[in-house]
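First up is the structure itself, then whatever we jot down about it.
Removed: one protein chain of the complex. Kept in place: all other protein chains.
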Amino acid sequence: MSDPVVDDFVQLLTPEGERVQHPDFAFGGSDEQVAGYLRDMVLARRFDNEATALQRKGELGLWPPALGQEAAQVGSVNATRLPDHVFPSYREHAVALHLGVDAVEMLTTFRGTAMVPWKSAERGLHIYSFVIGTQTLHAVGYAMGMQRDGLVGNPDPDANGAAIVYFGDGATSQGDVNEAFIFAASYTAPVVFFCQNNQYAISEPIALQSKIPLYRRASGFGFPGIRVDGNDVLAVQAVTSWALQRARQGEGPTLIEAYTYRMGAHTTSDDPTKYRSRDETDRWRARDPISRAQAYLLASGAIDQAWLDSLEAESEQLAVRVREGCVALREPQLEEFFEHVVIDPPEILLEQRDDYLEYEAGFDHPSVPDAEAAHSQSQAQGAF
Amino acid sequence: MSDPVVDDFVQLLTPEGERVQHPDFAFGGSDEQVAGYLRDMVLARRFDNEATALQRKGELGLWPPALGQEAAQVGSVNATRLPDHVFPSYREHAVALHLGVDAVEMLTTFRGTAMVPWKSAERGLHIYSFVIGTQTLHAVGYAMGMQRDGLVGNPDPDANGAAIVYFGDGATSQGDVNEAFIFAASYTAPVVFFCQNNQYAISEPIALQSKIPLYRRASGFGFPGIRVDGNDVLAVQAVTSWALQRARQGEGPTLIEAYTYRMGAHTTSDDPTKYRSRDETDRWRARDPISRAQAYLLASGAIDQAWLDSLEAESEQLAVRVREGCVALREPQLEEFFEHVVIDPPEILLEQRDDYLEYEAGFDHPSVPDAEAAHSQSQAQGAF
Amino acid sequence: MPTMTLAKALNAGLRRALEADPKVLLAGEDIGKLGGVFRITEHLQRDFGPDRVIDSPLAESGILGTAIGLGLRGYRPVVEIQFDGFVYPAFDQIISQLSRLHFRSHGALTVPLVVRIPYGGGIGAIEHHSESPEAYFAHTPGLKVVTCSNPLDAYWMIQQAIASDNPVIFFEPKRRYHEKGEVDTEAEPMPLYQSRVVKPGDDLTLITYGPMVRTCVEAALAAGDEGRDIEVVDLRSLAPLDMATVVESVQKTGRAVVVHEAALTLGMGAEIAARLQQECFYALQAPVLRVTGYDIPYPPSRVETAYLPDLDRVLDAVDRSMAY
Partner (left out) sequence: MPTMTLAKALNAGLRRALEADPKVLLAGEDIGKLGGVFRITEHLQRDFGPDRVIDSPLAESGILGTAIGLGLRGYRPVVEIQFDGFVYPAFDQIISQLSRLHFRSHGALTVPLVVRIPYGGGIGAIEHHSESPEAYFAHTPGLKVVTCSNPLDAYWMIQQAIASDNPVIFFEPKRRYHEKGEVDTEAEPMPLYQSRVVKPGDDLTLITYGPMVRTCVEAALAAGDEGRDIEVVDLRSLAPLDMATVVESVQKTGRAVVVHEAALTLGMGAEIAARLQQECFYALQAPVLRVTGYDIPYPPSRVETAYLPDLDRVLDAVDRSMAY
């Protein structure tokens, strides 16, 4: 990798799959654990590819692929455990899968059959956020709540917890993200800011948002920032573990910049050829997060071809389930969406629902998209 | 001064009035210029005291005193010249006076006879901003305009210009201010961020906003930050000149933290005894920005008692003019305020004005505040 | 029954809420040591500690966003926006997050958060300190918006808002902070989202809320001297609107005037007029009139008494309606 700006990141596994030493960080887990990460990554990628394909077939309105960012997501989420709480952005499919969100349920938002229906509390996972950066403040507030609940700085480390929040390189320009840094620093909140620098915010290269490495932003707010090779699942796990540990012990926030690359389009409505070269994409393909973990595990003997074959079979099962599950997703009815606008729906809202139902009942046919709507939908759909 | 956090600031004139060397900065001006600064500071303080007194007498609704911050303001504004453009916050009375705003006109906003009526364009001065931090973005945008106008990086330094924007320590927590840093860095905009750290945002000490020195915020955004003794007019002038010069030459933004102290209340509705000690205030009184400049000039022989006497006479004249001018300020009529809502008032708005005029004409008496309104006004007035 | 100012009633209500539920937290600029610029939170940090009465960094979006996070963690945050004009930096967190996290999660998430906003003019303040932004919030699905007009309501409504699992925008009529009234701290309060007929009458209905309630009651009394029997409805809740109470009144009187400080266009009066002309089409003997702030930014304080609806302007509208 000739990119000079990445010389200062933490790497524990080279693109070729060789483990290397770092003066400050080491991966403490076993090869078995690494095999678990590989499995997480492979399944996430397969899921992601299926979803992209489903969008192409018109079954989803939109899909934001996580392709290429699997190590950043899998490495970091594998450093969490309850009572940690995770605040994703909208591309953390590998994170959500790892935390037990059902793969088919994850599609509902993008198929347009639901908002974001996960029962997050059960899994320590907040719902996706689509307004860039907003969730960073939620994470800080949540962490302040954990402080008040006595989950920080206990002698028994297992009693401690922290929040971790995901966001992109582009998000770092939002006021909210910077305010999140301020509140976190001010209250020494137990939170880890996990920024996946995938080099682009839609078409905009990182240089437009920051001329210096992003991890250095933290120093101006008075807490540590660190850059990690985001395609190295071991390094990501090690660095995130360290940052979460600091947070749980009461040492406050950390900013992690996971240096990675969005190998796919921003979303399925995007055309990346307009703003980046094939050369660049090829260069990053050589740093694929999955192949290096696989190379390492094969070399170490922790896995073999049979293991990979069975993982492939598992992936295929997942893919089938996702394909079948997607088209079988229940079609919602508008009246359901009057329910959770407020906790105690007022008369005025119930009247609107009843008016709607009465009006609908006046038709013999069920409400279907009309031709005109379907038409514009296919042309303008879902840019994001 | 035993305060450990101020060891790293630029100082060229000690509280006792002795000039000291700094490895990177020197004041290049003459003693005559320093005498000019002293005059600016003395007049500004006198004006400020008069305004505070006028508020006490009920002639102003509110006044935010600049007491103690004269060196920060006078030193910095004296580093500007046209075509530089200045964006104040709401406490930069010394800046505004220096740039030619009429002292009596400055009171209109606080007497409630006008919004912010300065004809700023003539003097390179924007109007006051009361929503914290908003003006920092305006300054960056203005600076981007100067870039486009060819006012940056010309071989002839006199042809170059920059924007300078004032804000407080509390303001640094606002999203807008941090976004201003990002845009300025991204576009290498010719702008100087001049933060007067007067230790408080109303009752909140600086430690709540930042645990590390504020000037270091800039490093995280990729441009220089520097802390200067904000009560040392020479150091402020030197550091601001340097930062403006950088900006004009096309080297981009600088953050200056002028370390100072709000010797008065936040505003006339504030009661600082609730949140800070007399001790603290006394300690800062010993660092008064005016006495040290005066001590230096007297010692150097640049001024003498006669000079000071004549300045005192000039101050007294200003005070009289301000007192008399304030009460003589024209009372506005509501109908005037329908005029500049939009550039081309629509029928609908003119009708409202006419309705109002017709309604008013129905009374024989001129519209006067009624007893009830006057009552609540005196009780709740003008906290800010 | 104790007599207290509206400000003290809020303070007492907040205190009782803090006592009643350890999950209740307050946050905002200067609310701790200083007790807030209006002293609404006076002594609360002293008595409940800085972990429950939190001085926040100077950033409204941050205050709202972190309060949402605290709410997601099971707390019941009550945040103070220092002045009406400073709520806009927090607008995105309120509109795109607070108002719809419950909806977005299909009911799985609740954010029991109260946003306290001192609002309105009449106190001789400088710009941005006299705004009436309630319509922005009342237009937003998912938010409840309420406002008190007297110490009794202040005391109870703030506690009810805090007890509600729904986000509530709580507008406080700052020019009435120092007005006194009796506060029954024991009796059962009326429901939070219900309007109140504060003065009955048969000839015309004045519909108002917050700071203008007193103005309208005074206007109604003055009109009474001229033999006109005016009914005054204090809306109390702006979202949802308690239209049943309003419609019942207008069905009876046949005439309605809506009064508020906010600008005319798309102010609360627009919605009320729109609904009344529909629900009382045959009962209305005159158009619904609106007495409001003009469609200009809040002007300098020396002309605010001319800008704000007052007794005379309300009576003028009453005359116009009666003469229709």
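Worth a mention:
All chains are identified by letter, namely A, B and C, in their written order; residue positions are counted from 1 within each chain.
Following the convention adopted for this analysis, a residue touches a chain if its C-beta (ideal position, glycine included) is under 8 Å from a C-beta of that chain, and two chains touch if they have at least 3 such contacts.
Only a predicted model underlies this, so the values are computations on that prediction, with no experimental measurement involved.
One of C:Arg104, C:Arg255 or C:Arg313 touches the chain omitted from the figure, and that residue is C:Arg104. Of the candidate positions B:Ala96, B:Val116 or B:Leu208, contact with the unshown chain belongs to B:Val116.
When the full complex is taken into account, the listed residue touching the unshown chain is C:Ala135, out of C:Ala27, C:Leu44 or C:Ala135. Among A:Leu67, A:Leu125, A:Ala201 or A:Leu318, the one in contact with the hidden chain is A:Ala201. Only one of the listed residues, B:Ala53, B:Ile212, B:Leu308 or B:Val341, touches the absent chain: B:Val341.
Subunit A meets the missing chain through residues 61-62, 108-116, 130-132, 170-171, 173-176, 201-204, 208-209, 269-271, 274-275, 331-334, 337-338, 341, 348-349, 352-353, 356, 359-360, 362-363, 367-370, 373, 376-377, 379-384.
Residues of subunit C in contact with the chain left out of this view: 61, 85, 88-89, 91-92, 95-96, 99-100, 103-104, 127-128, 135-136, 138-139, 141-142, 239, 241, 263, 265-271, 273-274, 277-278, 281, 284, 286-290, 295-297, 324.
Take subunit B: the residues that touch the chain left off the picture are 85, 114-121, 126-127, 129, 131, 134, 136-146, 148-149, 163, 175-176, 179-180, 182-183, 186, 337, 339-344, 346-349.
Simple rule for what comes next: only the chains that are shown with their structure count from here on.
Chain centres here are Cα means. That of subunit A falls 40 Å from that of subunit C.
Centre to centre, using the average C-alpha position, subunit B and subunit C are separated by 35 Å.
Shared interface positions of subunit B, i.e. residues touching 2 or more other chains, are given as 173-176, 208-209. Residue positions of subunit C touching 2 or more other chains, listed in rising order: 56-57, 59, 61-62, 89.
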